[in-house]
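Can you read through this structure? Questions will come right after.
In this view, the complex is presented without one of its protein chains, the others remaining in place.
By written order: A and B. Residues from 1 in each chain.
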Amino acid sequence: MKLSARNVLPGTVTKICKGAVNAEVQLSLKSGDNVVSIITNASVDSLGLKEGQNAWAIIKASWPILGKDLHNVKLSARNIFCGTVAKLVPGAVNTEVSLKLSQGTILTAIITNESAHSLGFKEGDHACAAVKASSVILGVE
Amino acid sequence: MKLSARNVLPGTVTKICKGAVNAEVQLSLKSGDNVVSIITNASVDSLGLKEGQNAWAIIKASWPILGKDLHNVKLSARNIFCGTVAKLVPGAVNTEVSLKLSQGTILTAIITNESAHSLGFKEGDHACAAVKASSVILGVE
Partner (left out) sequence: MKLSARNVLPGTVTKICKGAVNAEVQLSLKSGDNVVSIITNASVDSLGLKEGQNAWAIIKASWPILGKDLHNVKLSARNIFCGTVAKLVPGAVNTEVSLKLSQGTILTAIITNESAHSLGFKEGDHACAAVKASSVILGVE
C-alpha cells in the first residue's frame, strides 16, 4: 500500500508495553531516532507486533509542531526529531517544511505561514519537530 | 502493508481539488458514506491519484470525536459518520467505541472514560463520529 502520509519512516520495534486499551510501542528508526507510538492493544495483536520486528512509523505532515532547540524544552510530546531545514514551500495559508534528520531521513511538516514567519526559518537552519505518540500510526509488511 | 490504524475504509476517488500546497480529495466509501481528505499536492502526485481509482481512507481510532445526532449540528468537520454503537471496551483512562455504519462497516474510536459516561453510550444506541478532513490519510494499492 502506498500512503498519502508524507512521513513513512523505517525502523525496528524495540519495546511494547500493553495497558488496558492502549499499548505503547517504541521503534528505533534508521535515522538513529527513537519513535514512540500509542496504538490499541487490538492493533498490536492484529499486526502481530514483536520486539525485533521491522516496522514503519507513519506521520501525516499536518501533525508535527516545529520549533528551535526543542531538545531543551520540556514538552509532553514523546517524539522530538531535530535536524536542519532542507526545503520551504509556501502556499496561501500553509507552508510545507522539510527537515533533514540524520542518515538523510526527511521529515515533512505543514505549518501556517504565520508560524513560518514568526519562527523565521531559512534553509540550513536548525529545527526540531514535536510529534505526540498518539499521532503515530505503525505499519508492517 | 498492514497498519495499526483501526479504520482502513475502502472506497473510490470521486473528486480531487488542488490548492497551492494542499489538495482536497473526496472518496465514496463502500459503506455509502463520503470521506473528504486534505493531503499535500505532493502526495496526490506520488500516489498518482485519479478520479475513479480505488483507495482507502485511513483514520486512527484516537481522532474521531463522538456525539449523538451530529448530522443536525453545524460543525467544521467535513466527515460525519452515523451508525449504532456496536461495542464498548472501557480501560483505565480511555474507552474504545465501535460504531456500526451501513453495509457492516465498523468505525472504531477511542474517547476518554469521562466522555463515555457523560454521553451515556450503550450498545445499540445511535451515535455519530466527526473526523476532520486533515486527519484522514489515503492509501492506494
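Methods note: contacts are C-beta pairs under 8 Å (C-beta built on N, C-alpha and C of every residue); 3 or more make two chains touch, one makes a residue touch a chain.
If you're wondering where the values come from, they're calculated on a predicted model, not measured in any experiment.
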item: Given A:Lys2, A:Lys30 or A:Lys68, the one touching the chain that is not displayed; value: A:Lys68
item: Selected residue (touches chain absent from view) among A:Ala77, A:Leu101 or A:Leu138; value: A:Ala77
item: From B:Val8, B:Ala42, B:Leu75 or B:Ile106, residue that would touch the chain that is not displayed; value: B:Leu75
item: Hidden partner interface residues of subunit B, rising order; value: 17, 19-24, 36, 38, 62-63, 65-68, 70, 73-78, 91-94, 109-112, 114-116, 118-119, 130, 132-134
item: Where the unshown chain meets subunit A, residue by residue; value: 17-20, 22-24, 36, 38, 62-63, 65-68, 70, 73-78, 91-94, 109-112, 114-116, 118-119, 130, 132-134
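As a convention for this text, only the chains that are shown with their structure count from here on.
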item: Fitted rotation between subunit A and its twin subunit B in degrees, CA, nearest 5; value: 180
item: Between subunit B and subunit A, distance of the C-alpha-averaged centres to the nearest whole Å; value: 21
